[in-house]
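Just one protein chain is left out here, and the rest sit where they should.
Letters A and B mark the chains in the order given here, with residues in each chain numbered from 1 onward.
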Amino acid sequence: MFSFLIHRLMILIPTFIGVTLAAFAFIRVIPGDPILVMAGERGITPERHAEMMTAFGFDKPIWEQYFSYIWQLLQGDLGTSIVTKQPVLEEFAALFPATIELSICALIVATVIGIPAGIIAAVKRGSFFDHSLMTLSLTGFSMPIFWWALLLIVFFSGFLGWTPVSGRISVMFYFDSVTGFMLIDSWLSGEEGAFKSALSHLILPSIALGTIPMAVFARQTRSAMLEILNEDFIKTARAKGLSNFRVIVVHAFRNALIPVITVIGLSVGVLLAGAILTETIFSWPGIGKWMVDSIFRRDYPVVQGGLILIAGIVMIINLTVDLCYGLIDPRIRNKR
Amino acid sequence: MSNETILKIDNLSVSLPSRADRAFAVEEVSFELYAGEILCIVGESGSGKSMASNAVMGLLPKPHVRPVNGRIMFENQDLLTVSDAEMQKIRGGRIGMIFQEPMTALNPVMKVEDQLDEVFVSHGKYSRAERKQRIIEMLRDVGLPDPEIIGRSYPFALSGGQRQRVMIAMALALEPSVLIADEPTTALDVTTQAQILGLVKDLQEKRGMGVIFITHDFGVVAEIADRVIVMQTGRIVEQGSAEQVLNSPKHPYTQKLIAAVPHLEAVHKSAKEPTPVISVKNLQKTYGGNSGFFGGKGRVVHATRDVNFEIYKGETLGLVGESGSGKSTVGRCLIRLHDADSGQILFDGKDINSLTLKEMMPVRRHIQMIFQDPYASLNPRRKIGDIIVEGPVIHGAVKSEAMKKAGELLELVGLDPSALKRYPHEFSGGQRQRIGIARALAMDPKLLIADEAVSALDVSVQAQVLELLDEIKERLHLSMLFVTHDLRVAAKICDRIAVMRLGEIVEYGETSKVFNNPQHPYTRALLDAVPGKAWEGPQLEEPISA
Partner (left out) sequence: MSTETLNYSRDRSALAVVLSDFWHEFKQNHGALAGLVVMGLVVLMAVFADVIAPHSPIEQYRTAMLVPPVWQDGGSWEFILGTDSVGRDLLSRLIHGSRYSLYIGLIVIFISLTVGVMLGLLAAFFKGFVENLIMRAMDIILAFPSLLLALALVAILGPSLENAMVAIAVVLIPHFVRITRAQAIAELGKDYVAASQTMGAGVGRLMFINVLPNCMAPLIVQATLSFSTAILDAAALGFLGMGAQPPTPEWGSMLAVAREFILTASWLVTLPGLAILITVLSINLIGDGLRDALDPKMKRGKA
């Protein structure tokens, strides 16, 4: 298991170096003078221009620029926002909990509905339930989620008036952030109705963001289950006289978990991509909205730093998924 | 053996889905199983032999394949009509079953003892402590060493033979009165097969069970059967005692099958002129080892070590051994599909092993290979004609002339030249193997390497292809390296034999000498393990009319 972990890490390091190279190249391949491009319509004085050239190190040879960039990176310095003058890492740390909160809720929605539905569809292959579920999940999979989010707003907020349209909590409430997770903070604050307000703000974004993963989980669980149910050892389990339930849950599902965990891991990338749209539509102050805003504001140090941080998170999650395989599958655990 | 019937199958028919090549997998099949006997069901692939037993267990592939007629009477109930709950009690409790592929028949993510324990738990037998005790006993009964350690292992850590023993322990855990064994030794090496056959027979005698043993191998039948049923395309064509079916078969199909079984006696071939076509000296090949930094020290596997042999002009040299013996590696080194680490392969005065790929080009014409799997060895997306002329065209032949010659070659191997314009999927396994032979011959080789070339074929087709190979070799004055795990096949076609074990040749000599007077203990063990070796076969008046 340990050497398996080492092996995965060995692949991760060159990939991460590649990610830093890509992010480093990002500012430098923009056609034209990057400082002028970033300044945009705001304009810039020649003094400030020269100052920024030195600050970014654009006057030095390219390899020197890269190494000083890496050196800063290793010290935790991801640059400073041009617009807010705040360190990128600090902004990220302040906004990231909002994205985690939203992603986790979306993942819960997707898992709790998607996986059981996939199991039932596989077991009842060819039934009405199976066909309806497959049609529904394919529709969910084909959904333009920015449109889906708008429809949810039209129906639940506009027509029914049940849920708020944007933000994380009603402006009525104000309390200090402790964990950054609004659900926990509002509960800790003890203010009446705060938790309920936070929860009601979460519902629509979670559904919007969770729809595609839910569809993917249902389909993947179904096909993994169908494949496993065809395996010889399932026949063995039946030949032993086990109950149907035991065959499906103990023998089939545990083996089907491996591909299912893969898609759950992969869906983190999907969630973060979806968060860009969902957060923009629901004005959810997370890193997705932050990245889009920064791109529009041409705040390229933020975009650069954000790219590295997000890629780093995706890679760490993929590593965690690999470790989960080891927990489930003894064959992988014992591989060199 | 008593005459008490424990299982009675009465007029059973099992339907196939509408697009299958026939309507019924099993049609109007009736037979009985007596207590304390081993009943062998034999047949070639597609004969429906496995379907009959799966129907007994209620394990047919569900929606499409289902019994449509007949009864399966067991302990006074019809298994086709009992409830699911009843059937669960019978499965594993009263009837046990083992399968062909030990590698995939156990749940890979569950410990062996847990898989055994499940049998007891789901049938509500024994207390926790008793179960623990029973599991150890069961594992010991099937001849597994260190049952405690094996119990705590996951299946991947066990060998094929060990897994099959675990399967047997599981099937027999609740002492069922019937055991169904569906080709349980087909995927195993011959020495392991002999052990498992011995174990099944032993346990059957001790417990007085009835065993239904499904196989395609008449050698296995001769080894263990009390009674035999022969099936062809879903119907029973002959049944009777083992003695009667094996030695005086009545039905022409049975006669044909039995006549096709090669026998262990070496056919005496005329002495060849001993001019070597190819000589192999000190061939070494290892796998693994260089797994890079941080990868730990890779396990070095010696595929071959110090292999020496020669193939004479016009002879067939057999390279026999069990899986992992390195016999296929040797074959592939001879045509540089693998590169040997050291040693010489002298052909036409050149050392093949030290040639660059460019220098190798002219040599390729002279050494050609016939592969094991007739389904994987022809490119499914290319027409037969294109497949056969590929080699000659690469070597500068004009395509139209090469095509003409390809047509002649197809006739030589017994196929119609119109096959040139067809795709591989339109041909049966035996036909594809003939195409593979034609492809090799298109290069005008001096040496043919046949890598398990008949192992994937049914016995009657196998006999035809073997005969074709022998005939072509004589006609075109070829030499042949015949790589096989099957000693019966080797006896039939090889002039001399090299026995390989763990990458080394342990015995090397004329076939008759090696078979009649084996020197090395491993050769003796191999020969002893051949199932049904004592069975000589009937003296049929008619030769094979396939």
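As a working rule, contacts are C-beta pairs under 8 Å (C-beta built on N, C-alpha and C of every residue); 3 or more make two chains touch, one makes a residue touch a chain.
Note that this is a predicted model, so its numbers are computed, not measured.
Enquirer: Could you tell me which displayed chains border the chain that was left out of the figure?
Expert: Output: missing chain touches A, B.
Enquirer: Of the listed residues B:Lys111, B:Lys313, B:Lys350 or B:Arg364, which contacts the missing chain in the full complex?
Expert: From the options B:Lys111, B:Lys313, B:Lys350 or B:Arg364, the contact with the absent chain belongs to B:Arg364.
Enquirer: Considering the complete complex, identify which of A:Ile113, A:Leu150, A:Ile184 or A:Ile258 is in touch with the unshown chain.
Expert: Only one of A:Ile113, A:Leu150, A:Ile184 or A:Ile258 touches the chain omitted from view, namely A:Leu150.
Enquirer: Which is it among B:Val68, B:Leu337 or B:Val398 that touches the chain not included here?
Expert: B:Leu337
Enquirer: Decide which residue listed in B:Leu468, B:Leu502 or B:Ala525 touches the omitted chain of the complex.
Expert: Checking each option in B:Leu468, B:Leu502 or B:Ala525, the one touching the absent chain turns out to be B:Leu468.
Enquirer: Could you tell me which of A:Ile6, A:Ala93 or A:Leu138 touches the chain that is not displayed?
Expert: A:Leu138
Enquirer: Could I get the residues of chain B that touch the absent chain, sorted low to high?
Expert: Residue positions of chain B that touch the missing chain: 16-17, 19-20, 64-65, 332, 335, 337, 360-361, 364, 367-369, 371-373, 376-383, 387, 390-391, 394-395, 414-416, 418-419, 421-423, 425-428, 430-431, 436, 439, 443, 461, 464, 467-468, 471, 545-546.
Enquirer: List the residues of chain A that touch the chain left out of this view.
Expert: The list for chain A reads 11, 14-15, 18-19, 22, 26, 29-30, 134-135, 138-139, 141-144, 146-148, 150-151, 153-154, 158, 227, 230, 269-270, 272-274, 276-277, 280, 291-292, 295-296, 303, 307, 310-311, 314-315.
Here, only the chains that are shown with their structure count from here on.
Enquirer: Using mean C-alpha positions as chain centres, tell me how far chain A is from chain B in Å, no decimals.
Expert: Whole-Å distance between the two chain centres: 50.
Enquirer: Give every residue of chain A touching chain B within the complex, in rising order.
Expert: Counting only chain A, the residues touching chain B are 3, 6-7, 10, 126, 231-233, 235-244, 246, 250-251, 254-255, 328-331, 334, 336.
Enquirer: Spell out the part of chain B that touches chain A in their complex, as residue ranges.
Expert: Going through chain B, the ones touching chain A are 57, 59, 63, 84, 88-93, 96-97, 99, 101, 104-110, 118-119, 122-123, 154, 156-157, 167, 170-171, 291, 294-296, 298.
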